[in-house]
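For this view, one protein chain was removed and the others were kept in their places.
== chain A ==
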Amino acid sequence: MTFIASKTKHGDASDGNLGGRLSRLDGPVKITGSATYAIEHQIDGLVYAVTLQSTIAAGTVLSVDTKAAEASPGVLLVLTPDNIMHLKSATTWAGTPGPEGPFLALPKTVSFNGQHIAAVVAETLEQATAAAALVKVTYEEKGHVFGLEDPKAGEGVPIERATMSWGDAEAALAAAPVRIEQEYKTPREYNVAIEPHGIIAQWDGDKLTLWEPSQWVDGMARSYAEWFDIPFENVRMISPYIGGGFGSKALSLPHGAVAAIAARMLGKPVKLAVTRPQTFTAYGGRPATRQTLALGATKEGKLLSIVQHGVNETSMLGMAVEPLGSVTAIMYAVPNFSSRQNIIPLNTVTPGALRAPGENPSAFGIESAIDELAYEIGMDPLEIRLLNYAEEDPHAKIPWSTRRLREAFAEGAEAFGWSKRSPAPRSMRDGNQLIGWGVAAGTYPVRRTPGEALVRILADGTAEVASSSIDMGQGTYTILAQTAAEVLGIPVEQIRVKLGDSALPRSPVAGGSQLANLMTGAVHKAAHAAREELIGLALNHPNSPFLDLQLNTLAISDGTISASRGERSAISIADFMQHIAQEKIETLRDTLPEEKQNDQDRYNNFTTMMAMKPPTEGGYSLHSWCAHFVEVRVDEDFGTVRVSRMVSALDSGRLYNPKLAESQWRGGIIMGIGQALLEEGIIDPRHARVINNNLGDYLVATNSDIPDLQVISVGIPDHHASVLGGKAVGELPIVGVAPAIANAVFHATGKRIRDLPITLDKLL
C-alpha cells in the first residue's frame, strides 16, 4: 500500500494538471499546417477514385455505359452495380446483425437521390473527375416519397421503445384548466464538417490499412473486417486528426467500401474524397421532425399533463429514430405524461447522428411550449420553469446525481440582466429594431462505456499515453496528457499522447459526449498502476537509492522521486531509471467489469455500442444541464433576426480543462444559432433531391452572425457520473439554443415561429 498526496489545483491553473486551462497540445501542429489529416497522408503510387451519385430518387439502374469513361486518359477502372464486389453484411453499431447480405456499395436498386451508383478510378483526380462525367446511366424510375409533407408519406411506423407514459395524460389534459396544443417542426439538417469525408485504402495481401477520418476507429475497422471477411486484426484504421465530425464520422459508409474494393481490384492504394455536394447524400444528417405537444396546467402555471406525438423521417433502407421525447420526459415535474413516436420511411439517405440527436429537436418542442404556456397565463418564462422544476427524474423516478439547473437559471439570469425584462411582446425596441429576450433550458445524458489505455514511463523520464480514441477538437490529446501528468507527477509537456490508430489500446466511440469521461478514467487507472510500479521499484529494487530507508511510500512530483519527509535527496525519474537499468514501465488497463473481461465481451465493448450504459443505470439519473438567455434584434420592416447577445450557464460537472470545454460550449451554441436562423435542407419534391447541397446555399453560421457569447460553468464534480467527476460537454450546449431564440423572437415581435429555421419570410 502506498499513498501519494498529489497536488490538486483545479479550475484556474494552467500548470498542466487536470482542471487547468492548458492550451491544446495539438495546437502547434494545427496552426502551422503540419497536422496530417486522413487523406493527406503521403502514400506512394496513389490513384484517385471519384463516385457518381444517382439522379433519381427511386428505381433501378438498367445500364451503365462506361465505354467513353474507360477510354478516357488515365482511367484504370470503372465500377458499376454490374462489377462491384459483393461484400458481406456487417454488424450494426448496435451490435445487431446487419441487413441480409450481400452488402452492395454500388447498388442496382436506387432508394434515394444522390446514392453512389458508380465510381471511376484514374491516375489523377482530374482524370477521374472528367471521366466520371462521361459515364451514362439509364434508369427505370419509380414513384418516390420526397418528404414528410408528401401526401404519400403516410403515418409511418410506431417505435415501441420511444413510447413513454405515466399517470393518465389524456384525462388530465382534458380536465386541465389551461391547455395549449401546437405542432413544432425542424427541417433536415446536415453535419457539414469542414473536412469532407474521404479515405485512402491500401491492401497488403489480406491486410487492409485505411486512412479515414473517424470518431470510432475500432467500430469502423470492424465493419471493414466483416465486409471483406478478414480478421479484425487485419484492418488498421489511422485517424490522428479529424476535421470535424459532429456525429457523421462514426460509422463506415459505402464510399469507404468502394475505395477498399477498388484498391483490392487494382492492387494499388486508392484515395477517394467525397465532394462537398456529395456529402449531402453520402451519409445522413438530422432527419426532419414534427411533434405535436399538448400541455395542461393550472391557472397558476403548474403542469398537470404533457401529451406528445412525434414523427421523424427515415430512409427506405434503415430505421433511424430521432427520439423526440428525450427532453420532454425529464425537464419538468409533471404527474401525467404520454409520448409516442412514429418514423416515416421515404426516399432519403438514412439519417444519422448530428449533435445531440433527439435532445436537440425535443428541446425545441418542450422549451417553446413551456414558453407559450407562460404567456398564456401571464407568467415570467423563467418563473414558470422554476415553478415546475423537477426535483428528481420524473420518468425514471430516481434522484438526479447532480442537477445544477436552478443555479444555471440564477447565474445566467443575473449575468444577462433578466430582471430588467419588460414582459409584454413588442415592448422593447431600439429605433426600427424590435428587441426580444428569451430563455430556454437544455440537457444531455451522461453515457458510459468502458475504455482502455496504455501508459508508459520511459527511461528518459518522459511518458506516453496511447489509446485508439480520437480528437476531433474536443481536446482528447490535452486532457489525457493532463490526467497522466497529474497522476504520474511528470510535467505535462513531457507526456506524449498517441491517438487515432486501431493498432493502439481500444476505445469506444467518440460520440454521445462520453469520450472525455471514459478515457480520463482509463488513463487515470493505467497511470496509477504505472506510478505504483515505479514507486514499488524505488522502494524495493536492489539498486534503488531509497532501498535502505525502509519506507512504505515515496512522493513523485515534477518528474522527481523523493522521500516524503526528505530522508534522502530527490532523484529524477530519468536518473532513477538509469540506476535500476530499466527501459520502461508499461501499464495497460481497462475499465471493463470483471465479468466482461472475456474476448467476445471486450470485442463487443469496443466495436459496438452494446455496452453503453443508459444514464439511469446505477440508481441515479445522470445528465448535464444548461440555460440559455438570448437577446435578438428583429428589423421591423425586413424581418431579419440577429442574435445580439447571449449568456449561457452550463452544468457539465467537473471540467477537465475549462479553456477547451468553454470552446466546445461556445461551438455548440454557435451551431445552435445557425440551426435556429439558417440551416435547412431544401428538397425538390419532383426528384426528392437536396437542392441546396453546397455551403453557399445550405447556410451555416458565419463569423458575423455571432455576437459576444458569455458562458458560465455552474457544475460541480459528480462522481456518480464518472470517476473524475465530469459529465457531458460537447452535445449539451446546442440543446435549447433554438427555442431560446424562438422565444426571444416571440418576445420581440409577438410572432411565434414553430418551424425552424426562423427566416424573415415567416416574420413578415
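Just so we're on the same page, contacts are C-beta pairs under 8 Å (C-beta built on N, C-alpha and C of every residue); 3 or more make two chains touch, one makes a residue touch a chain; residues count from 1.
We take it that contacts and distances are computed from a predicted model.
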Note = Answer for the undisplayed chain, UniProt naming, from "Molybdopterin-dependent oxidoreductase", "Dihydroorotase", "ABC transporter permease" or "Xanthine dehydrogenase YagT iron-sulfur-binding subunit", is "Xanthine dehydrogenase YagT iron-sulfur-binding subunit"
Note = Cross-chain touch to the chain not pictured, restricted to A:709, A:732, A:745 or A:758, is A:709
Note = Missing-chain contact among A:49, A:76, A:106 or A:130 belongs to A:130
Key: Options A:30, A:207 or A:299, residue touching the unrepresented chain   = A:30
Key: Residue, one of A:147, A:196, A:394 or A:442, that touches the chain absent here   = A:196
Inquiry  = Across the whole complex, list the residues on chain A that are touched by the chain not included here.
reply    = 23-24, 26-37, 40, 42, 73, 124-126, 130, 191-196, 241-246, 273, 275-276, 472-475, 659-660, 662-664, 666-671, 694-696, 700-704, 706, 708-709
